[in-house]
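Every protein chain except one is present and positioned as in the full complex.
What follows is chain A.
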Amino acid sequence: MVLVLAIGDLHIPHRAPDLPAKFKSMLVPGKIQHILCTGNLCIKEVHDYLKSLSPDLHITRGEYDEDVRYPENKTLSIGQFKLGLCHGHQIVPWGDLDSLAMLQRQLDIDILVTGHTHQFKAYKHEGGVIINPGSATGAYSSITYDVNPSFVLMDIDGLRVVVYVYELIDGEVKVDKIDFKKTATTQSAH
């Protein structure tokens, strides 16, 4: 069992002062093997904080990030899955699942983790899965009204990934889970 945290669009300190306290107490160092961060942290302190949660930290550049050296997109393999990471402001129309699916095909990955819209999404299409962990601080977005703070924890086990989404709604943390299986047809043929 491999735990992967998908988190992003914190926008600290431009749009939010800090992570919600309830999230902070849940995110304990040493439990998570990988972190995929969609971007828009925006400052070094947030980078350091994420680094303290897990040594394997991957970040892609959001348009407000202070550090301009983060890559535009990234791919990596975890277990049987190929994952890709991209903030998403580069893909027009923003949040359009079909356009994002094109990026997924382009990067040849099973799971695309992307952000920018501040809205949680877990979308399965013929080519794989697109996951948007939303905004961990519930930051303002021009795209989404009424943003609830959220993040995603993926449990990768063999050919199966369970996606847990944590949302802070009216002061309470609510959890939902979605199962995805990687089937033969979605394996790329080389």
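Basically, a contact is a pair of C-beta atoms (placed from the backbone, for glycine too) under 8 Å apart; a residue touches a chain by one contact, two chains touch by 3 or more; residues count from 1.
To be clear about the criterion, contacts and distances are computed from a predicted model.
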Chain not present in the shown complex, as UniProt names it (candidates "Vacuolar protein sorting-associated protein 35", "DnaJ homolog subfamily B member 11", "Ethylene receptor" or "Multifunctional methyltransferase subunit TRM112-like protein"): "Vacuolar protein sorting-associated protein 35"
From A:H34, A:H58 or A:H89, residue that would touch the chain that is not displayed: A:H89
Chain not shown: contacting residue from A:E45, A:D67 or A:D179: A:E45
Residue numbers in chain A that touch the chain omitted from display: 11-18, 21, 43-45, 63-64, 89-90, 92-94, 96, 98-99, 102, 105-106, 108, 126-127, 139-140, 142-143, 145, 188-190
